[in-house]
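Every protein chain except one is present and positioned as in the full complex.
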Amino acid sequence: MSGSSYGQIFKLTTFGESHGVAIGGIIEGFPSNFALDLVAVQQALDKRRPGQSSLVSPRNEKDQLEILSGIFDGKTTGSPIAFLIKNQDQQSKDYQQLKDTFRPSHADFTYQQKYGNRDHRGGGRSSARETACRVVAGAIAAQALQKLGVKASTFVDQIGAVQLQSQQWFSTEQIEASPLRCPDSVISAQMEVLVKEIQQNGDTIGGSIRSVIEGVPAGWGEPVFDKLHAELGKAMLSINAVKGFEIGSGFAAIQMKGSVHNDQFLSDGSTATNHSGGIQGGISNGMPITFRVAFKPVASITQPQEVLAQDGQLKELAIEGRHDACVVPRAVPIVEAMAHIVLFDFYLRQQRNTLFL
Amino acid sequence: MSGSSYGQIFKLTTFGESHGVAIGGIIEGFPSNFALDLVAVQQALDKRRPGQSSLVSPRNEKDQLEILSGIFDGKTTGSPIAFLIKNQDQQSKDYQQLKDTFRPSHADFTYQQKYGNRDHRGGGRSSARETACRVVAGAIAAQALQKLGVKASTFVDQIGAVQLQSQQWFSTEQIEASPLRCPDSVISAQMEVLVKEIQQNGDTIGGSIRSVIEGVPAGWGEPVFDKLHAELGKAMLSINAVKGFEIGSGFAAIQMKGSVHNDQFLSDGSTATNHSGGIQGGISNGMPITFRVAFKPVASITQPQEVLAQDGQLKELAIEGRHDACVVPRAVPIVEAMAHIVLFDFYLRQQRNTLFL
Amino acid sequence: MSGSSYGQIFKLTTFGESHGVAIGGIIEGFPSNFALDLVAVQQALDKRRPGQSSLVSPRNEKDQLEILSGIFDGKTTGSPIAFLIKNQDQQSKDYQQLKDTFRPSHADFTYQQKYGNRDHRGGGRSSARETACRVVAGAIAAQALQKLGVKASTFVDQIGAVQLQSQQWFSTEQIEASPLRCPDSVISAQMEVLVKEIQQNGDTIGGSIRSVIEGVPAGWGEPVFDKLHAELGKAMLSINAVKGFEIGSGFAAIQMKGSVHNDQFLSDGSTATNHSGGIQGGISNGMPITFRVAFKPVASITQPQEVLAQDGQLKELAIEGRHDACVVPRAVPIVEAMAHIVLFDFYLRQQRNTLFL
Partner (left out) sequence: MSGSSYGQIFKLTTFGESHGVAIGGIIEGFPSNFALDLVAVQQALDKRRPGQSSLVSPRNEKDQLEILSGIFDGKTTGSPIAFLIKNQDQQSKDYQQLKDTFRPSHADFTYQQKYGNRDHRGGGRSSARETACRVVAGAIAAQALQKLGVKASTFVDQIGAVQLQSQQWFSTEQIEASPLRCPDSVISAQMEVLVKEIQQNGDTIGGSIRSVIEGVPAGWGEPVFDKLHAELGKAMLSINAVKGFEIGSGFAAIQMKGSVHNDQFLSDGSTATNHSGGIQGGISNGMPITFRVAFKPVASITQPQEVLAQDGQLKELAIEGRHDACVVPRAVPIVEAMAHIVLFDFYLRQQRNTLFL
């Protein structure tokens, strides 16, 4: 109800503000007896962390994962897994200037209107810092999905006008070889040039991320309202700065004919094409699941712009603080985490459907 | 859990298969003492019905709404409002040929894989007939939203390559003047030519729908996972044949700079531009909410194509039955219904946030 | 949220007023491919029906079950099972006198206070007629539980001061041999004498029901808030006229010592005594589950009593209509239905806990 929970059986509930004591969450519904690799979870967190290259925000948040419950002798017990990440680098003074002002295209104004007050420091609950908790839950789901044979490939496929047109599955090595997480080295280099230019102008630029997920068997996803791609769409659209989501053929389908768009069957039940993006009628069909997520340019630009004061006055302000010129590379682990959370939940939901088969 | 419910407080749960006894649903959480106009609900249903012009499916489903509970002396009582729509024109024999075959890009194969059996007649639960129930709930939510000053404008903005580029609010009269529900008469005429041509070839074509919603005050939507546009996205992606969703600037934001994309404030709290699409940080900001939904071409083409038999054989089949060459015009009331369901639910969710303000 | 749903995975949502068009419900989460015996469901409904002996209300409601969806070729499809029971014997005129008056210890006053209006005919939504829907869902759950080896014995163990002190498992034949559903013929005869006397005085009398359920394996029930007996308690307390619930030793435990109350283990994991009532820490331990439910005397007495008019005046009224002198015998199938609903839901919830064992 409060908007801080995701999932039906595998369920993450998060808490925490950007500059409060800590952020964290409770993970429910993970089966017992699973030997969790917590080092791998920390590594996933590190991939999201700012400060990894000159192209992204130089903040030095350590994002140290602390597990509080639900694991005993290295194995899950079936009880809630609670975790927290302390906020160590809280330079709240950077944000003092924002106490009584609303930045354009931030959530300052809408939170104030909604609640009548707000924690203005660094965006409080609306900060993208919250997504670290999603990465923790996603990395835990990923370990179970790996045992089930599911493997995701998530990468940057566009920044500004520079685009990699591919629905191929790329390995983590291929993706991580690029500072912008674009697995094509030529296009990645073009993206670098663009981002540096944008950065020098104190501006930001949009981008997009593609995910290609292999190994999901037919049968995941629920009919009518909880279609697999509908839930993937919600999960992605809930990530900060996301403006669009498309599955399979996506917006290109508008201009396609049915005779071309239909994925013809092969005799093994797979299909010759994959315009469906691995999902038909909201349920996985065994083909790779592939979708694309559009991100707006982040609103925190260092160029001076007008902000709205609580008293209704407009005044010019250059936002200080440390921000990314393009957030998309750092969003890759977040997109993948949300995909893992959704998929593992649907795996668990499917377990009950054919008990009397 | 079963995927047949939508909403948290204002909640619709639907049932029914395309060729069963009836479809219907239960609406929970509608406040008491509201004088419902049931004629208006029936009219909304009629707008979704096939057989309205030569451009859409000639099936003559009557879709007669029957209210079973929750209304007394013309007013809501606060109890669940149950309704049903009997299936009157069930030509199941048309579908007999499909008993043991899976049509390409339909849900036949995935339902069979998921459940181990299925009601093959007309798609059963996966049929778009189910959306009639959404229209009922949406039309009921709409009456409450109208009292709150919310008014939606939903129209076809693209079929194939023919596009109306506009984020304007059009009146119902302007939209309904077009057989394709495209409020620009010139573009509508072009669309008609295209759809007739597609129809003559036994083919189908994709399209898209835009919604522009005025009158939503600042403060609707919940943080983090239940962002207003994330829930709108899920709602739209749960509609049959939808492949993509974008809010505000959408996929175009990929190529935009922050200095351009940021919506600068005016002194009254409104913004000069509306790239945000009326939502910032997942919460409405008082500007018009505008989003766009992409539909694939419907999979039921009358051209012969290969289907997969349950025994693994591929055989050619021309699908009979009565289908639309372009489903988008009939999807307009469904998109609008889902928007109303989402918005009214968030209105109710917001009521408790500032009780101690 | 509206209070009309029960269960997490196996979920019943009901609708309908006592004198409206129909009552009914939607059952979600029942697995696919199960051959349901609908005759057995109708028989369960018939057991709840009034008019079975001179000791209970002579209303002749037919309670004919109509299935609307979710079953195809005799088997469940995994889709929602919707059903309705038309209201055939709606003698609303009997209730006309109650339009502007609140009967003592009925829900007339509280519904009016809660909602600002109400369907006064026969109690509307607050009528025990609603429990017929629980019996349908319970009878469906029972068929699955039977396959799992679970078998319940539910009987009247007290009316007024006449009590059968036993936690024995009695067969349906033993229970149904008694018009009051008390499986001890001597005590049953004493109860009959008492109920007839109460009836002649235009009065009513309380009673209680015991349930003994064998075959539940260890492991059903969830920790902390969703303990098995807590959910059983809620389920029973949600039945009209229930005032108390106790599991195992129940209220008698107040006066017991730990050294006596502790159920000592036998070497096979079973226990020598069963003060726990088959549940420890909220989770079944493999012993019979046994609980007891206390019912107040029904409020509808035919003796004249004072009612409160909407205008604040008190006036004497003899409630007409047809009512039971003791409701407990007819409540037996309702108690059993709720137990089945709770148990089958916990079975489904448990399926995911040890997937990696």
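We just call them A, B and C in the order they show up, numbering each chain from 1.
What we mean here is this: a residue touches a chain if its C-beta (ideal position, glycine included) is under 8 Å from a C-beta of that chain, and two chains touch if they have at least 3 such contacts.
A quick note: this is a predicted structure, and the numbers were derived from the prediction, not measured.
Within the entire complex, contacts from the absent chain reach the displayed chains A, B, C. Only one of C:Ser18, C:Ser211 or C:Ser284 touches the absent chain when the whole complex is considered: C:Ser284. Mapped onto subunit A, the interface with the missing chain covers residues 1-2, 4-5, 8-9, 11, 13-17, 20-26, 28-29, 32-33, 66-70, 72-73, 75, 77-82, 84, 114-119, 124-125. Residues of subunit B in touch with the missing chain: 9, 29, 31-34, 78-79, 144, 147, 223, 348, 351-357. Considering the complete assembly, subunit C touches the hidden chain via residues 1-6, 8-9, 14, 102, 104-107, 109-111, 113-116, 125-126, 130, 158-161, 198, 203-208, 218-219, 221-227, 229-231, 233-235, 237-238, 240, 243-251, 253-259, 261-269, 271, 275-277, 279-286, 294-301, 303, 305-308, 312-314, 349-350, 353-354, 357.
The rule is short, and it goes like this: only the chains that are shown with their structure count from here on.
Taking the mean of each chain's C-alpha atoms as its centre, the chain lying closest to the overall protein C-alpha centroid is B. Where subunit A touches subunit B, the two copies mostly use the same residue numbers: shared numbers make up over half of all numbers in play. When chain centres are set by their Cα atoms, the one at the greatest distance from subunit C is A.
The geometric centre of subunit B is 39 Å away from that of subunit C, both derived from CA atoms. Spacing of subunit A relative to subunit B, judged by their CA centroids, is 26 angstrom.
Multi-chain contact residues of subunit B (touching two or more other chains): 1-2, 4-5, 8-9, 14, 114-116, 125.
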